[in-house]
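Taken from a larger complex, these chains appear in their original positions, while the remainder are omitted.
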Amino acid sequence: MKLTIIGAGSSYTPEVMDGLFKESCFDSAEIALYDLPEASDRLKTVHDLSNRMAYKKNIKMKIHIADTLEEALKGASFVLSQFRVGLLEARILDERIPLQYGLIGQETTGAGGFFNAMRTIPAAINLVRAMERLCPDAWLINFTNPSGIITEAIHRYSNIKCVGLCNVPYNMHMDAAKLCNVDPERVYCHMVGLNHLSYLTEITVDGKSVMQELIDKNMFDGQLVKNVPKVPGISKMISQLQLIPSPYLQYYYFESFMLEKELNEIKDGLGTRGEQVLSVQNRLFDLYKDPKLCEKPAELEKRGGAYYSTVATMLIKALLGHDSINMPVNYPNKGALADLSMDSVVETNCIISKNSVRPLTYGPLPPQIRGLICQIKAYESLTVEASMEKSKKKAILALMNNPLIHGYNNACKLVEEMQIHFGKYIGELR
Amino acid sequence: MKLTIIGAGSSYTPEVMDGLFKESCFDSAEIALYDLPEASDRLKTVHDLSNRMAYKKNIKMKIHIADTLEEALKGASFVLSQFRVGLLEARILDERIPLQYGLIGQETTGAGGFFNAMRTIPAAINLVRAMERLCPDAWLINFTNPSGIITEAIHRYSNIKCVGLCNVPYNMHMDAAKLCNVDPERVYCHMVGLNHLSYLTEITVDGKSVMQELIDKNMFDGQLVKNVPKVPGISKMISQLQLIPSPYLQYYYFESFMLEKELNEIKDGLGTRGEQVLSVQNRLFDLYKDPKLCEKPAELEKRGGAYYSTVATMLIKALLGHDSINMPVNYPNKGALADLSMDSVVETNCIISKNSVRPLTYGPLPPQIRGLICQIKAYESLTVEASMEKSKKKAILALMNNPLIHGYNNACKLVEEMQIHFGKYIGELR
């Protein structure tokens, strides 16, 4: 079994490796690490650390650097994609450019998420075109953000089997278990929506719903919120909504609060989240280079991405046939959410079993969230089409459909900014 | 044939009467004028003017004041509803309260439209309950704003036959004819969407599409825009959209421009649109009282409501069986727009014939407008339920679904403002 990691020069990679080491089923696996030439230094660092970690744990996994994409993909059973087009430098622009227009600056949501998607779709399509030639039966596990949009692009334009992953659902599951003070295995969470736009519709402990009780006790204040700032009063909002939103929903429901927070962090010299992550990452690579380091450093936690390797290994194990699992992933709808088309990629619970992913039915979306989900899905689909057709018109229409953009004039200006800053990744829109 | 006008004390009524006088099929009709006791002076003024107008035209129509709702409705074949709960004074609050929160202040859109709906739904339901007893087979022609939401409330909670009317579609039709420089009869416009949220998807002259040509020539700059300010650059936006939006869509696509415009008008002492209309109305009633006035005064044009009587008489004539017509009205969807549920009230072309209204099929909505329409329909349905169930929770959820409200905190505050200013109309939300 060969597993290829695309974008392996990421600071996340030791976290993934650590997860793989824990599962005996990967013991005899071959791990191919691949990244672009500009990341070759970091790739080497990650490779060496990984081998030191394996050695210490006495694991025989064959971990090597693939010099070419061809070498990386050939014969792969799983491809784990976690690259970031333009690296953190681009992410920082994703965050800073919208702020200049008084708009939320975030790497997966709003204008920043759009820039990110437009840069990333061409690269993701390149990857699957190569997979079609070199490993057409492999599963692509896509962590590359914005994960839902990338997964939709791949499913619409390729037959490569692809699951979009995100660690938010698992974090919410673990938080729910903590709130209930029970073992996570006794908890079931049902999730509906889109990536970074999903909601828990049900939390049960031992098959008995505890959701109303948790809501009534205002248990969600700052609990199910990670990576994104804690919003005061969210617990009261949840008691109106009667559903538990992903923390990313705060950008929609508390837009002005979140915007102010971002502006203040810049004013206070903290910089954007991307800038903070950049310095964490630099520190991490300094640590990684230390030839005495033989394990994942504690510092990595700060990077975000808790449970990142957990969900990846759970998914791969299930696809390999080790116990089927029920897990929220990004996958084509097929009727699970009645308000979206059959082929829209949604984030909802699926049964993952040997070589198979099947969404569970939910029915019509609750009326209080149906509108926003349909609205954002329209934005996502137009974004995918804008990228694939290199259409400036569709790019503007996509942004007009995003409620965080606030209208046509911003849409036009942001598309211009995008062309200026990211033209080399996106190509010339017409 | 008895036609009852509810809210007949309105300054619009002479316009309606003028329309009825033009159609010989109403010659022998009985017209019952009804309004609330507080409007009895204005009702008398309108009644007297109407009779002078009829006398001058030598028309034998029996026009009389009905003292009670019972007297007004008994035996009616058509009920034309055009009331405004709380009168223009309430409209002015609808406009001014949101502005205090930096939000669009408008009588049918955003927070103001929500206040208006919440005040009006209980009164509309009272009306149809009376109709169920007194004239269960009559058609209710609803002009009362927000027309789409009121029509949805009536269809969901009563079996009274009801069509929601608005003069915007007809204005757009006439403007299209003017742009093409042809007789309006040669033009066909197809409209999809919701009231004050609709789009022309097709304009044909003699069965040949002229839409692309009109768009390419930038013909829509300030042309298809009435009642709402002209936005610079809309023509370019339309060339992206490839559909002709109702002028009310400007509140969504050019929100900040529209907001600034409203704030400037207040700063400049012009007041809100409602305040401007109030002074027009007062001048009109001064004119109406003149016993020498025997016709609709030219001043009435300024009131807005062009073609108001045209669409009403067209509709009533068709329902009576005089030629069936194809006309955009507000009516339950029944499959016309594939993205909305069967029973959602939509604004789209219907065939109106004797005692029958049937929407024409359209299919899936264009992706560039699907999201917003689904989003606003979710807002509308939650508004109807909030009113009928007197639910504070649903009122907040409704506003959270309206993109002009910008999130949860505003939603909560606006519901509080509503309770304070309009509690007597709305009842106590729980």
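Labels A and B are assigned to the chains in the order they are written; within every chain, residues are numbered from 1.
Note that in this section a residue touches a chain if its C-beta (ideal position, glycine included) is under 8 Å from a C-beta of that chain, and two chains touch if they have at least 3 such contacts.
Predicted model, so just to flag it, every value in this text is computed and none were measured.
Asks: Of the full homomeric complex, 2 copies appear; what's the total?
Replies: Across the complete structure, the repeated chain appears 4 times.
Keep in mind that, in the parts below, only the chains that are shown with their structure count from here on.
Asks: I'd like to verify one number: the distance from the centre of chain A to the centre of chain B, where each centre is the average of its C-alpha atoms, in whole angstrom.
Replies: 45
Asks: Going by the contact rule set out above, which residues of chain B touch chain A in the complex?
Replies: For this pair, the touching residues of chain B are 233, 237, 240-242, 252-257, 339, 367-368, 370-372, 374-379, 381-382, 385, 393, 396-397, 400-401, 403, 406-409.
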